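Only one protein chain is missing from this complex, and each of the others stays in its spot.
Right after this comes subunit A.
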Amino acid sequence: MKGQRFLGLAYLAPYIIGLLVFTAVPFLASLYLSFTDYDLLSAPEWVGWDNFKKLFTRDRTFWKSLNVTLLYVFITVPLKLAFALFIAAILNYRLRFINFFRTAFYVPSILGGSIAIAVLWRYMFASEGLVNMALGTVGLAPVDWFGDPGNALFTITLLRCWQFGSAMVIFLAALQSIDKSLYEAAAIDGASKTRIFFYITLPLLTPVIFFNLIMQMVQAFQEFNGPYIITQGGPLKSTYLLPLYIYDEAFKKFDMGYASAIAWVLFVIIMVLTLIAFWSSKKWVYYAGDKRS
């Protein structure tokens, strides 16, 4: 389309304005703010590395919160993805009612981060709630889910694993697109089902595993609704994830500079892990038609 070089830009104009005003400028502004002391009332005051120094040397809440966040992400994401892949692999057999199961498993994801589900979780894991009653009927002792710092974080992990549906739907779509002749060839060569899964299915799935891994990780690092409603960060800050800490510093204490510094630390962690994932993907992600195959 010659002579229309700028027509595309015209159609893109709303996006470009949004990109600049609501993403690019705030992104840089937040970096600037992290080096300031700013309470919204007087102008930001440049304090150099002070926020970061305080964060890393004197702020025990930050270390606790960082610890809890990493623990949460490293438990939740693999657990959720493994479960999603496992169920998708089962659904991929020729079963009846596959649409019914797919829908049933997807419903919790639709409700996503809704407050109602967090409320439900609070009731379910209460000391006399559904979960402890269920444990009782199979003869197990009730668990103090919210009183014990060792357990509370796990209830949020369970909530997010319960919502494995969207990752599962992506896995299932990828599984169904695998060329059936590959399986037939392997079966003729006498490969067992386990071998077929690990040597054919899994390598072909690595691109979607990679995609799901990145998306779920970025999301898990920003978990807010779950701990905010279910545990309020407690007990003993055992569910006080960094987004909660940032929220408290920014919108309760109005310490915008310090909150921005925490946000940037969180951002750098996410970015480094994402880059590691991208970098390592060259070693484990298989793309069809690739020379390395």
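Keep this in mind: a residue touches a chain if its C-beta (ideal position, glycine included) is under 8 Å from a C-beta of that chain, and two chains touch if they have at least 3 such contacts; residues count from 1.
Here is the rule we use: contacts and distances are computed from a predicted model.
Asks: Could you tell me which of "Flagellar assembly factor FliW", "GntR family transcriptional regulator", "Dimethylsulfoxide reductase subunit B" or "Sugar ABC transporter permease" is the UniProt name of the chain missing from the displayed complex?
Replies: "Sugar ABC transporter permease"
Asks: In the full complex, which of A:151, A:225 or A:281 touches the chain missing from this view?
Replies: A:225
Asks: Which one, A:82, A:119 or A:276, makes contact with the chain that was left out?
Replies: A:119
Asks: At which residues does subunit A meet the chain that is not included here?
Replies: 1, 4-19, 21-23, 25-27, 29-30, 33, 40, 87, 90-91, 93, 95, 101-117, 119-120, 123-124, 126, 128-130, 133-134, 137, 162-163, 165-166, 169-170, 172-173, 208, 211-212, 214-215, 218-219, 221-222, 224-225, 228-229, 242-243, 246-247, 250-251, 256, 259-260, 263-264, 266-267, 270, 274
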